[in-house]
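Here the complex is missing one protein chain, while the rest keep their positions.
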Amino acid sequence: MQSRTFEVVVLGSGIAGLTAAATAARQGLRVALVATGPGSIALGAGWLKAESPSSSSEAPELSEAMAFFCELTRLAGCPLAGDFDHPRPMPNYLGSWESVAFAPQRLWSAAADEKVSTAIVGIRGLSIFDECFMAERLNEQVQVAGSPYSYTARQISLRHDFGIPATVLQIATCFDRDAAFRAELIDTLRHAASGFERILLPGILGLHSSDWLLAQFEAELGCSVCEIPTLPPSILGLRLFHRLQSYLHSSGVELFAGFPVHSLPLRQGMCIGVDITAPGHPLTLHGESVVLATGRRSAPLLAETIAGCDAQMRPLDATGAVIAQNLFLAGTLAHSGGGHSADTMRILSGYRAGKLAATTRGAYAS
Amino acid sequence: MRPDDSSLDNCLKCSLCNAACPMLGANPEYPGPKRLGPELERMRREGVPTDTEWLEYCLGCHRCDLACPHQVGVSEMIAHAKARHRKPFIRAVRDWWFARPGLIGKLATILPALSNFGLAMKPARLAMSIFMRITPLRSFPKYTRAKARRSPSPAGGRPRVLLFPGCSIRYNEPELGGKVVALLERNGFSAEVATTECCGVPATANGDAGVAQSLARANVKLLAAHVNAGVRIVTACSSCGHRIKTAFGGVLDEDKALGPAARKIAENTYDLAELLMQQSDAGKLDTGFQPTNLRLAYHAPCHQKSQGIGRPWFHLLRQIPGVTVEDLDAGCCGISGTFGFKQEKYKSSMAVGQPLFDGIRAAQPEFVTTECATCQMQIEHGTALKTIHPAEVLLRAYGPPRQQAASDPVSQDEAARVN
Partner (left out) sequence: MESTQVVIIGGGATGAGILWDLSLRGIAAILLEQGDIANGATGRCHGLLHSGGRYAVKDPEAARSCAAENRIVKRIAPHCVEEVGGLFVQCPKDDPAFFEQWWKAAEVAGIESRRLGKEEAHHVEPGLAPDILGAFTCPDAHVDVFRLTLANLEAASARGGKLYTYAKVTSIDTADGRVRAVNYRDERTGERHKIACEIAINAAGGWAQTVAAMAGVDVPVRCDKGSLLVLNHRLSRSVINRCRKPGDADILVPAGPVCILGTSSIEVASPENLSASAEEIDALLRQGAIMIPEVAEARILRVFCGVRPLYVPRQTGTSAGREISRGFFLLDHGAQDGVGGFVSIVGGKLTTYRQMAAATSDCVARQLGVETECTTDTVPLQGAVDRKTHRLANRLLPAPVAHKLEIRLGPEVARVLDAIEARPELAEIICDCEMVTRAELEYVLGSEAHVPVQAIADIGRRTRLGFGPCQGTFCGYKAMLTAYRTHRWTASRAANELSAYLQERRKGQSFVHHGQQMEQLDLNCDLYGVDRPAETHNGAHDAK
């Protein structure tokens, strides 16, 4: 078994690449995941931007892909849940409601349609989050909708010195490392928000926290607690990404993180290698199939410009010919119309590409 | 870094580098790589005063570079700024020495027993603490004079490699150099140990660009002829490996004569595990391992991760029947070479390594294995567990030691366990 030969090599660890890698790995194949960054989910709110299936023919496969992804997140310790037909309003950092169809299970209790008394708790020194601003904004919109349940702003002080200003990154890192800090936080929250059925916090509850740990936290606190997203560095986004990446790592996917792919040499219509720019000399990986999920602004890796993809997710050149038989597109690259692409569509294309890459492996050319 | 390097323009302010920075995680007041790198670089080019003591806290671990989705040369910008950073006198004097482990090694190995004794004496450590701000809480590595080297066996058609020993093998554990040669020869290479200068990582880390350059020039002159003759350079220490692979940190980029030579050397330098893994892939690795009951935890040094070669030691060790290896993947150890020896930096150094220490304790291995000598020091200091170089594990697993130094106390223990 060669250390640099894989059955599937996935380029890009955004949501499409992660899905493709997970799909191929589930089939028991040797998968490598090559990436220079986590993609937009690590910068986002931890929930998915969803688009309903555009055609009825796409709907069953999209359902299947979403079911797979949700199961993946469950195994990874950050379960997502939801469905297209029942989106719910979730608060964002502008204090507006966003219609969200798929979100981490744990965050659903932040939805606006929950009819419970809520404290919005800010932390002294954490300037990126203002609980009064958030409470005022959410209250305005709740009143407009006619609900009697309002949001009350509260602020807590932490003993720990997080510098000026305190940042979500520091607090989340401390949360990850220090059980005593977690206990102190629970205690302080309990005092500050006693009598409320729900506490909304900025996203600070750890960069690596598992769902289990957060459930414990909530149980000890004694009321529902959920996090509101903040601008990057987004703890909610990073947590989702870290958990997915860790899960893939522990499932045997080999990660090559931090080095850009230089080129994908082709020969006779087959991709024969993945050349990664590393210090000194390049690292070359060989994949029987290669999934390209490097994002909408990725540098061109092929000699020909990709003009679209066929029904098998393979890249087509300007004349409509398949560029490489064992190359599969996923994510925004697969939607060459450009522009905005919903996370759900990226998951679908990642799922498809992963399955195709796993099942239609070309003859390996060394 | 060239003064007009434009990777600064790639920064989108996403803060992913900050999220990956081990110092930021441990020290809340640290400004972070985003600030010290691209943000201050923009100010530097504007000509605004930007110097800050915080530059000294960058560990040079390159995790920010690896985390950046857009290839901003963050750590290079910080290293560049460190070279222009002004320190108060005592720290400047101390860091002058710390920039020159090669010089310290040469001096200490004149009379190694005396040096070791002196460096361990309490009054001496107290004096160093007061007058040089060197923490008394750590032990210095022991210096020893290299044994007479056996002449290299004839190549006989085998590919030739030259081991760049680094200061650790050269001045502290020369027998490890011998073991690496034995390991290489067992696996189809003709190997010898080069006599080279310090790779220059401590010089750059301590802001001494002049020394970094002169060391690079010396090393290039020593290695160029070999590389031109088709010999590959191999390193057993990942910091030396990363350094050489980046053409000595780019310090000779502007040198028209030696710059190209440095780049050619970079292209022909391999990490020891990388080379062995290539042999393994080609079916040429000697897999005659004896079953070895050993529970190991592997710590990949930061400068190993930054080489972009995957995790070959992890895969190699797992080929030994009976050995279980857990890949700790628990962050930077925190010592960053000379950094952890600085009194004012000691606390940060231990705070950075805390997650690793916790991870090791949770894994409960018999030994921790890692290829970086200073990571070894930190792990032993922080967990009181013994560490071992992965090359040693491999070599021992081959069975009755043919070329091992019988006087090595650790190896005697190990030999007893294994057999």
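Note that the chains are named A and B in the order they appear, and that numbering of residues resets to 1 at the start of each chain.
The rule we apply is simple: a residue touches a chain if its C-beta (ideal position, glycine included) is under 8 Å from a C-beta of that chain, and two chains touch if they have at least 3 such contacts.
What you see is a predicted model; the values in this text were computed from it and never measured.
Colleague: Which of these, A:E51, A:E98, A:D178 or A:D211, touches the one chain of the complex that we don't see?
Modeller: A:E98
Colleague: Using the document's definition of touch, tell me which of A:E140, A:D187, A:E220 or A:D310 contacts the absent chain.
Modeller: The one listed residue touching the chain not shown is A:E140.
Colleague: For subunit A, which residues reach the chain that was dropped from this view?
Modeller: 40, 43-44, 92-96, 98, 125, 127-128, 130, 132-133, 136-137, 140, 164-165, 231-232, 296-297, 339-340
Colleague: For the chain that got dropped from the picture, name the residues of subunit B it touches.
Modeller: Residues of subunit B in contact with the hidden chain: 3-4, 6, 8-14, 31, 34-35, 39-43, 45-52, 70.
To be clear about the criterion, only the chains that are shown with their structure count from here on.
Colleague: Give the list of subunit B residues in touch with subunit A in this complex.
Modeller: My answer: residues 14-16, 18-19, 24-25, 28-29, 65-71, 242, 244-246, 266-270, 277, 280-281, 305-310, 312, 315, 329, 354-355, 358.
Colleague: State the interface residues of subunit A toward subunit B in the complex, per the touch definition above.
Modeller: For subunit A paired with subunit B, touching residues are 2-5, 36-39, 42-43, 161-163, 166, 169-170, 173, 177, 207, 232-233, 238, 249, 254, 256-260, 276-281, 283.
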